[in-house]
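Complex shown without one protein chain; remaining protein chains in place.
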Amino acid sequence: MKSSVIVFPGSNCDRDVAVALQKFKIENKMVWHEETTLPKSDIVVLPGGFSYGDYLRTGCIASKSKIVSEIIKHANKGGLILGICNGFQILIESGLLPGSLLRNKKLRFLSKNVFLKVVNIKNSFCSDFKNKDIIELPIAHNEGNYFASNDLIKKLEDNNSIAFKYSDKDGNISIESNPNGSSNNIAGILNEKKNILGMMPHPERLIDPILSGEDGSMLFSSLLKN
Amino acid sequence: MKISEKIIEKHGITKSEYKRIITLVGRELNLLELGIFSAMWNEHCSYKSSKKYLKTLPTKNNKVIQGPGENAGVVDIEDNDALVFKIESHNHPSFIEPYQGAATGVGGILRDIFTMGARPIALLNSIHFGDPNHPKTKNLLSGVVSGIGGYGNCMGIPTIGGEVKFNSSYNENILVNAMAVGLTKKNKIFYSKANGVNQPVIYVGSKTGRDGIHGASMASAEFDDNVDNKKPTVQVGDPFAEKLLLEACLELMKDDSIISIQDMGAAGLTSSSVEMASKGNLGIEINLDKIPCREKKMTPYEMMLSESQERMLLILKSGKEDDAKKIFSKWGLDFSIIGKTTNTNHLVLNFKNIEVANLPLSSLSKDAPVYDRKWKKKLPSKKIDAPKNFQTKDISECLVKILSSPNNAEKSWVWEQYDSTVMGDTIQKPGGDSGVVRVHGKNKGIALTIDSSAHYCLADPIIGGKQVVCETWRNLVAVGSKPIAITNCLNFGNPEKEEIMGQFVETIDGISQACSYLDFPVVSGNVSFYNETKKNSIYPTPTIGGVGLIKNLNYTMNKNLKEIDSNILIIGKTSGHLFQSEFFREVLNFKEGSPPAVNLFNEKNNGLSILNLISKNLVNSVHDISSGGILVALVEMCISGKIGAKVKIPKRDINHFEFLFGEDQSRYIIEVNEKNMKEVDKLLKENSVYYEKIGKTQKDSLDIDNICKMKLNSLGEIINKWFKSYYKE
Amino acid sequence: MKISITITLKDDVLDPQGKVVNQTLKNMGYRSIENVRQGKYFEINLNEKDEKKAKKISEEICEKLLTNTVIENYSISYK
Partner (left out) sequence: MKISITITLKDDVLDPQGKVVNQTLKNMGYRSIENVRQGKYFEINLNEKDEKKAKKISEEICEKLLTNTVIENYSISYK
């Protein structure tokens, strides 16, 4: 399996996710945002960080990069795309995923471990969560408050496009278990065809028992099943 | 233009200093030259009040690769790896504009690390604020915290530790000390000393604007009521630009085209160019027309004194300019050849084809004044009686009072605003005794902590100085790391006052004694004087940042209790010292008396014994005992491990309060499984370590000899309460 | 030519920043404040004398970059 991690000025989780991909024997290339061709890849990863300093709107300026039109072509051909944190924000700004990501409810950056309920396991990213559907992953963001109109929310729910929701350790989904105020506790969504996943939590940061957990591993191992 | 006395005074230069300048230069100065002198000769750059005493600190051992004097200190952590670290203060700017002041403080310390060729791998901070009820405190605290987070998070460097303290002495002078740590190879360290004549001098990074002109002199002046007038000098940070600068510099450093490199920090272009040239015993010539400027019509004075952020000065091997330029353009940064090294030993500045300054470099650096300021010894406090009748108090109530005070509350409100897990190597996040990060790709780790104990230092600077070094050492030991070295930030009032200078001199004495005994050298640091407003000085606040090495991460330790029915041991002797304790201060509001004494032999012996137990896998958890004494330490272990404890207070000649809240030094709490007790007992006895078994772990609740019974859930809520109610969340 | 652009959130879009500012002002005792919405503001110097062209550019950059038209509106004024 082959992957490309796109590096934007200000990306800072590019190395972390490359390490995770390599750990799962996925052959990875780093691709600079000014490239005009994408190396042959099964999955394209947009990493976390602060592309362009998060200036203007998070993910906005990165979404104007040259490489993005190639990524859209890749998506249209059914190729996989994973956007983590800032990567999710870029997917939203480039129109590959619907909705928007606003400032956290308390207007503070939030870095902590949260529990997630895996809502949809029938996709290329989440199949290995079938044995464990409540997981713990770190979040670290300032703009992760997913907002969508009621119509859109309904559409996401109906199409089974919600991948993760913030929950407590027993899987209860409530205001108390929602760290950032996102609509319906949404932490990650898929597109209609389910080949694009955008998520705020960082699976690549928990792939090693020594880092107090490896719930992120299942996402990468799921990819290998494709 | 003849320079008037008033202008000289405005530049913070005394009459006698100006006379000395005239002798050194051999003529009157122009305004630009005066500005340059004022930047180089002020306290911040020249260390004129502190130099004499800083020299007495122990700075060497077989692990130290680079001690004080460079952008940061460097120590050997084996396998050709080297650790680069330093601490820096940004106190005054943060008081004027908390977000930008704190943010640019983090930016500045990061540049110190990556100029030396190291990729930053961790950040820490020590922040001190005034009384929470003081009208400025709330905004200062939230502004500083989001500024620190704003910069570090954007750079993608985890913040893994720190401390937050409150005390009315910081009402008008908050402290913001930031520490950064980086990793490089022993054979890939870059220094600031220039070398070779006619080599190109290069400016890289962001453009120069009118930011912070006279920032360095501001940092060395007492505040008066006119703070508002000083406002325009605030610098604004651009962490995005710094991230690009970091990547560009590290890319350029892969080959050997850099002769020397120095960040433009306080006093910007002036101090960086002067330092590089004078360290190399060379001259330097700069053409100011080549400086990338952000604003129109900038004058030479503004260019030389601007403190615009995210800039670096390099000396390249000639011929390497084009390759280097390619790298910086790729990252969208300015790159300009602004001059060359010369053999004249002079700083020469040209602007529009006119020589606008020409100064002998020695007059700016090695001939800068050094003062032997008068100082007064702190007399030991006279025998003071302890407050009476406290023994009728209810232990649980006292505990609740301590845990819900701002100084002892859990600081998660703060550290959750810092990304602590980016880079994927964080083994221990904030909340433990030390943060721990893995050396990328290896199974070894670095432990990091930052500590201060200002009220101990106020009561007795020598003991306080010793104590804070020992606390740092203890925090490193508690996570299973072998302490290596420290960096220090010395925050004090006005050194021209004998009493303040005395605090400084004696604190350094204490630090030196402890560092020498523990073989725990000082490799870098910073001094911040004049933390004083309207005659009110801050408490003497030395902040110590320590680093330790964990050779095998399988043996790292934390403070979370692990299992029910294991033994709880107190390592070290409890004699019940309550003066200067949190109990006296928070519960009885009693602030007199001397701090607990420090016995360096016990400190070292207990610490090394703990490391031995950890390395043999004989303990479940370890926590050092510091402010709040045994009871607070135990509560912290219970909460983080979600396991309770049942304790019996040993029958001895001290009362319950002394036993539970005393702050005697050199102590730890450890959790030992019954099956290991024999071996632990044997090893501790062999090393003559005093210990007491005080009880066992149990489910869900804390029970102290039937005098204090509490559920863990409610303890957790109490310790978390303060920040939430302060910010009405 | 100087143009200024204000960008505001559409009415039905949640505004966490405005909400917090509103609450804070209320806590500070400003009872008469009913609602706060936060937006962005840009001041742009355009080297373009032809008003029509300036207008075209301004609108384009609003549509293409400055505004997220899904959730935001913009208005432009020329000086």
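Chains here go by letter, A, B and C, matching the order in which they are written, and residues are numbered from 1 within each.
Keep in mind that, in the parts below, a residue touches a chain if its C-beta (ideal position, glycine included) is under 8 Å from a C-beta of that chain, and two chains touch if they have at least 3 such contacts.
Since the structure is predicted, the reported quantities are computational estimates derived from the model, not experimental observations.
Peer 1: Please identify which residue in B:E78, B:D255, B:E295 or B:D372 touches the non-displayed chain.
Peer 2: The missing chain is touched by B:E295.
Peer 1: For the chain not shown, which residue from A:Y52, A:F88 or A:Y146 touches it across the whole complex?
Peer 2: A:Y52
Peer 1: On chain A, what residues meet the omitted chain?
Peer 2: On the chain A side, contact with the omitted chain comes from 52-53, 55-56, 61, 64.
Peer 1: Across the whole complex, list the residues on chain B that are touched by the chain not included here.
Peer 2: With respect to the unshown chain, the touching residues of chain B are 96-97, 99-100, 206, 209-211, 231-232, 234-238, 240-241, 294-295, 308-309, 332.
Peer 1: When the complex is taken as a whole, what residues of chain C touch the one chain not shown?
Peer 2: Chain C touches the missing chain through residues 4, 6-8, 18, 21, 24-25, 28, 30, 32-48, 57, 60-61, 64-66.
In this text, only the chains that are shown with their structure count from here on.
Peer 1: With centres defined as the mean C-alpha position, give me the chain B-chain C separation in Å.
Peer 2: Inter-chain centre distance comes to 41 Å.
Peer 1: Find the geometric centre of each of chain A and chain C from their Cα atoms only, then give the gap between the two centres in Å, rounded to an integer.
Peer 2: Chain A and chain C have C-alpha centres separated by 29 Å.
Peer 1: Counting only residues that touch at least two other chains, what does the list for chain A look like?
Peer 2: If we look for residues of chain A contacting two or more partner chains, we find 106.
Peer 1: Quick one: which residues in chain B touch 2 or more of the other chains?
Peer 2: none
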